[in-house]
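Our next item is chain A:
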Amino acid sequence: MSPGLLYALAGMLLFVMGLAGFALLRHLLRRLMAFNLVGSGTFLVLVGLAQRPDGEPDPVAQALVLTGIVVAIAATALALVLMRRWFDLTGRTRLDGEADE
Partner candidate 1 sequence: MTTTVALPLGALLASLLASVVIFMLPERRHGARIAVNLSAAALKLALVCVMIWGVFQGRAYGLRFAVLPELDFVLRADALAMMFAGLSSLLWLLTTVYAVGYLEDSPNRSRFFGFFSLCVASTLGIALAGNLFTFFVFYEMLTLSTYPLVVHRGTPEALSAGRKYLAYTLTGGAVLLLGMVWLQSLAGDLTFQPQGHSQLLAHQDRGTLTAIFALLFAGLAVKAAVVPLHGWLPAAMVAPAPVSALLHAVAVVKAGAFGMVRVLYHVFGIEFSAALGLLGPVAGVAAFTIIYGSVRALVQTDLKRRLAFSTISQVAYIPLGLCLLGPVGTAGGLVHLLHQGLMKITLFFCAGNYAETIGVQRIDALDGAGRRMPATSMAFTVGAFGMMGTPPLAGFVTKWTLGTGALAADMPWVIAVLVASSLLNAVYFLPLVHRLWFRELPGAWPREHHHEGRLETSPWLLWPPLFTAASILVVGLLAAVPFSPLSWAELVAAREFAP
Partner candidate 2 sequence: MTLNLLVAGLLFTPLAWAVVSLLIGFRAGRWLAGAGMVLQAGVTLGLVWTLTGQGGFEYALGDWQPPLGIGLRVDGMALTLVLLTTLVASACGLHAAGYLEADRPGQRYFWPLFWFLWAGINGVWLAGDIFNIYVGLELVTLAAVGLVALSGEPPALRAALRYLFAALAGSLAFLLGVALLYGAYGTLSLRLLAEAVQADGTGSAALALMFAGLAVKTALFPVHAWLPPAHGIAHAPVSALLSALVVKASAWVAIRLWLDLGPVLGSSGGAFLMGLLGTAAIVWGSWMAWCQTGLKKLVAYSSVGQVGYLFLLFPLTFAVSDRVAELATQGVMLHLISHALAKAALFMAAGNLIWAVGDGRIVSLAGAGRHLPLSLFAFGLAAVSIMGLPPSGGFTAKWLLLQAAWQAGQWGWALAVLVGGLLAALYVFKVFAACYVDKASGDDFHYPPRRLDLMPLGLAVMALGLGLVAGLPLHWMGIGGAP
């Protein structure tokens, strides 16, 4: 097994873990962290799979991941702003009607 494939498999694992968290968790911050985990997993898959035959790193994949990280940061920032305002106005850390932890 090449190191690249290993990275990709690890990425898939992170992706699935994150997705599970995303589906199961209700606390807003935790869901956001789960989202970031999913994102990191995806980036790892991207870099891991994109190996050139000569063993050099693929610059395109690096560029994509860099862009992807920027997008993820923007999304995280937006989510944080909305969550803070939600928390300020309602005092709650989750969206649905259940009581807070």
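The rule is short, and it goes like this: a residue touches a chain if its C-beta (ideal position, glycine included) is under 8 Å from a C-beta of that chain, and two chains touch if they have at least 3 such contacts; residues count from 1.
Candidates were picked such that all candidates are chains of the complex that A comes from, given by their letters.
Being a predicted model, the structure only gives us computed values, none of them experimental.
Chain A shares a touch in this complex with candidate 2, selected from 1 or 2. Considering their complex, residues 8, 15, 19, 22, 28, 31, 35, 38-39, 41-42, 45-46, 48-50, 59-61, 63-64, 67-68, 71, 74-75, 78-79, 82-83, 85-86, 89-90, 95 of chain A touch candidate 2.
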